[in-house]
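In this view, the complex is presented without one of its protein chains, the others remaining in place.
Here the chain labels run A, B and C in written order, and each chain numbers its own residues starting at 1.
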Amino acid sequence: MVKIGLIGYGYWGPNLVRNFLLQDECRVLQIADNKPEKLALVQKIHPTIAVTSSFDDLVNNTELDAILISTPVFTHFDLAQKALSAGKHVLLEKPMASSSREAEELHELALKKNLVLMVDHTFLYTGAVQKMKELISGKFIGKPLYFDSTRINLGLFQQDINVLWDLAPHDLSIMLHLIHEKPFSVNATGISHTGNQVENIAYMTVNFNSGFIAHFDCSWSSPVKVRSTLIGGDKKMIYYNDLEPTEKIKIYDTGFDHKTDEDKTRILVDYRVGDIYIPKLSNHEALAGVATDFIRAVTQKTTPIADSRLGCEVVKILEASQESIKQKGREVKILN
Amino acid sequence: MVKIGLIGYGYWGPNLVRNFLLQDECRVLQIADNKPEKLALVQKIHPTIAVTSSFDDLVNNTELDAILISTPVFTHFDLAQKALSAGKHVLLEKPMASSSREAEELHELALKKNLVLMVDHTFLYTGAVQKMKELISGKFIGKPLYFDSTRINLGLFQQDINVLWDLAPHDLSIMLHLIHEKPFSVNATGISHTGNQVENIAYMTVNFNSGFIAHFDCSWSSPVKVRSTLIGGDKKMIYYNDLEPTEKIKIYDTGFDHKTDEDKTRILVDYRVGDIYIPKLSNHEALAGVATDFIRAVTQKTTPIADSRLGCEVVKILEASQESIKQKGREVKILN
Amino acid sequence: MVKIGLIGYGYWGPNLVRNFLLQDECRVLQIADNKPEKLALVQKIHPTIAVTSSFDDLVNNTELDAILISTPVFTHFDLAQKALSAGKHVLLEKPMASSSREAEELHELALKKNLVLMVDHTFLYTGAVQKMKELISGKFIGKPLYFDSTRINLGLFQQDINVLWDLAPHDLSIMLHLIHEKPFSVNATGISHTGNQVENIAYMTVNFNSGFIAHFDCSWSSPVKVRSTLIGGDKKMIYYNDLEPTEKIKIYDTGFDHKTDEDKTRILVDYRVGDIYIPKLSNHEALAGVATDFIRAVTQKTTPIADSRLGCEVVKILEASQESIKQKGREVKILN
Partner (left out) sequence: MVKIGLIGYGYWGPNLVRNFLLQDECRVLQIADNKPEKLALVQKIHPTIAVTSSFDDLVNNTELDAILISTPVFTHFDLAQKALSAGKHVLLEKPMASSSREAEELHELALKKNLVLMVDHTFLYTGAVQKMKELISGKFIGKPLYFDSTRINLGLFQQDINVLWDLAPHDLSIMLHLIHEKPFSVNATGISHTGNQVENIAYMTVNFNSGFIAHFDCSWSSPVKVRSTLIGGDKKMIYYNDLEPTEKIKIYDTGFDHKTDEDKTRILVDYRVGDIYIPKLSNHEALAGVATDFIRAVTQKTTPIADSRLGCEVVKILEASQESIKQKGREVKILN
């Protein structure tokens, strides 16, 4: 029985509680938040869970095995470092930290202490991403050629992280999970309409040595909500529309081959356009998968899908994007 | 009565013929194409129109007042130069030419000879763009903040122009028509999956001094057809989806204001999300508008909406995008 | 503080508990279900709520003021009668009962005992229906002409009620709430693909004396989920698509007038097609509105929107539809 504490009962925290409550092998014992009205809400709905306004109470609570951290990014490093140092397993909201240095440090600390450090990249646990993983690993789409993602909506303007740091972690984690090649460099452009140098609209191209290309369009300022990704292979192509209630994945039996004509002067491209296939997806709640994977990692010493290695990779790309925006779109290499 | 010849009876030529035939003040007298089967088709459907395989026949036909040029981009400069030199008014397919030097030269030649030189940026004549022009000119959306366009589909791979040259002219002409500020510089990235350095997927950010930003996502390799543009203002936002049969324009009564809080440390953004309004659009065929505007320019010496000045601006941005791709995404200034 | 018991912790029960728990003026004290695993689930998530397998425990629990009944239709009459007889206020799932006689009897009993008897016609509490009520009451759409509803999906085949009894209560309650005229008669057709005379697909026309017409298409056997209603007026028309996440209501500024031409031989119809308008809707959870309305009715003696009078009207139309199907589609009058 894994005994759990949570810090941060804001937007996402209640979802974590609801899902961990339904896990067989765990109990949620304590919740910390600095807003009294949030703690009152916990007491009304879950009268048996203890509440506190002090994060240290969780760290010092020797009954707890693990702490879920659902707070703003800039707090992640301190909170996670304390929790790990106190010997607690940690589930951290995404993105993992504000810099690759911090992310790496947390990763090393967890390794040293032999504790689970998992990042809540929830999308990796959806039926849609699981199906795409299966298709791409099985070479079903052939050689991957591109990944083109759009995640735009009216979004809360953040104070300290720009729209890429806020939204792109979803898509970057999906891309890193699906595509085995390591990205090489980043170009990014964007704009801040509030004059505080925190971009509310930004675009990022991630370059790979093989000729694979990835692009990310992120905005807090779109009146239309879009969450879609195209993944093209030379044999098949996938359209992933997360806003569809059930038909999230469409697989197009479409591809193209090219050859040079006899006198070597022209490239001839052969298209193939065929049927479309919409696979049935598992419709479990993704966050339930996160909870299960975390509990299993804690109790059985398995490596979770969304481990801190992947969390670090996401942060490195974000860091490179920020540098590229600063350098007016120039190509910036991703740290190794 | 304006007497018209056409060169190029391929994909777009028949549409030009059909629309000019329905104009009151013009007659289509002669069509040139280098494929005999195309000429046979003309003879079957329009037995009274003369056909020829030689473009020079059109240029030398003293009966003709104007020539419509609907051929690949790399032929535009030579054909248009000949036609203008022979004293013919010219309607040229988009993009106007393969380089800004050629485009400017044609523009100057037409000015000198006092002839109409119009570029077939058909989209400017749609009910949707006309309505957006009216809304944006009337300050209805407030201060324009961004333009974000996606135009992707399975497309014929061109040999000599990349996907931006092929598809972005539509969106660039719309942007230049709607937004009065002159763009300043371009960043572009892309990839060629055929190894011939002709990008089949490319992304372009167009930067403006005022803080307005425009982005263009173009692909010949998407299994899904998308033709949509978001135009955000600080008062209202427009979603333009050209694939909708009638409800192409959605206006969101959505905007945001920002202020700095008292102690100057935080930017506070106020959202407003309100109703949505879908205006009724004129549903005339856009190409009929092109034909009318061209005939009027010839007969009444008016300036067409899609004049060669706008055609040159489009080409300059495309040229800068190509240079940026070559320089791995670096910012490239647009020629004045 | 209204003290509440619930019977039936199946599909809908947990939603009732969640919403009543969040109400200020009430507490959920006890839950009954005949499946032990459902009671175990209550104990895991809500360890402070008492559980029982016997409905009589609720009826005999003198601490309880009100009972929520979320069980199959055929049990409604007995359970509600017992609860009302024991002096408890009752919230009953829809449809209210299996026959108009039973529905009326419950209605009379509640009146006599001066207790609240409310039917959980949840849709009446959605932002979409509230907005349509406002528009139609305000004569915004002009004279109502038709109501055309489709509610189809893959649905659990019920044993004792057909698809109209299962699905049409939603749409009938909306229609009765929005349109003030009393319906006159019903035609219905349908088919049972399982051979047990319980129709899994059925169609119902509800006739009105004024020339208003309503139609309902219900199916448990559609692979596509549709939940939409068109409401036409002579001035404007409404399209209500409940599957849209936010843009559920579209108002078309479309209408038609007719007149007879001079020689009285032809009816001339004038169309007007104008803009479309999508109002912003309140996005509260409808079931929270149900809970609030019920608690208010209990504590302040107000009449809830979904009162037992409306519940009875719904059952009468369903009863007439069943008789019409039996009579091969013939018109059957609705009981007064």
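Just so we're on the same page, a contact is a pair of C-beta atoms (placed from the backbone, for glycine too) under 8 Å apart; a residue touches a chain by one contact, two chains touch by 3 or more.
Keep in mind that this is a model prediction, so the values were computed, not measured.
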*Sort through C:3, C:27 or C:215 and give me the one touching the missing partner chain.*
C:215
*Touching the absent chain in the whole complex: find that residue among A:1, A:243 or A:278.*
A:278
*Looking at C:54, C:159 or C:302, which residue reaches the missing chain?*
C:159
*Tell me where the left-out chain touches chain C, residue by residue.*
145-146, 148, 150, 152, 154, 156-157, 159, 187, 189-191, 193-196, 198, 201, 203, 205, 207, 211, 213, 215, 217, 219, 221-224, 230, 232, 234, 237, 239, 250, 252, 254, 256, 258, 266-267, 269, 271, 273, 328-331
_List every residue of chain A that touches the chain not included in the displayed model._
247, 250, 273-280
_Tell me which stretches of chain B touch the chain missing from the display._
21-22, 44-45, 47-48, 225, 243, 245
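Assume only the chains that are shown with their structure count from here on.
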_Most central chain, Cα average position_ = A
*Just send me the rotation angle from a CA overlay of chain A on chain C, rounded to the nearest 5 degrees.*
180
*What is the distance, in whole Å, between the centres of chain A and chain C, each centre taken as the mean of its C-alpha atoms?*
40
_Distance between chain centroids, defined by C-alpha means - chain B, chain C (Å)_ = 52
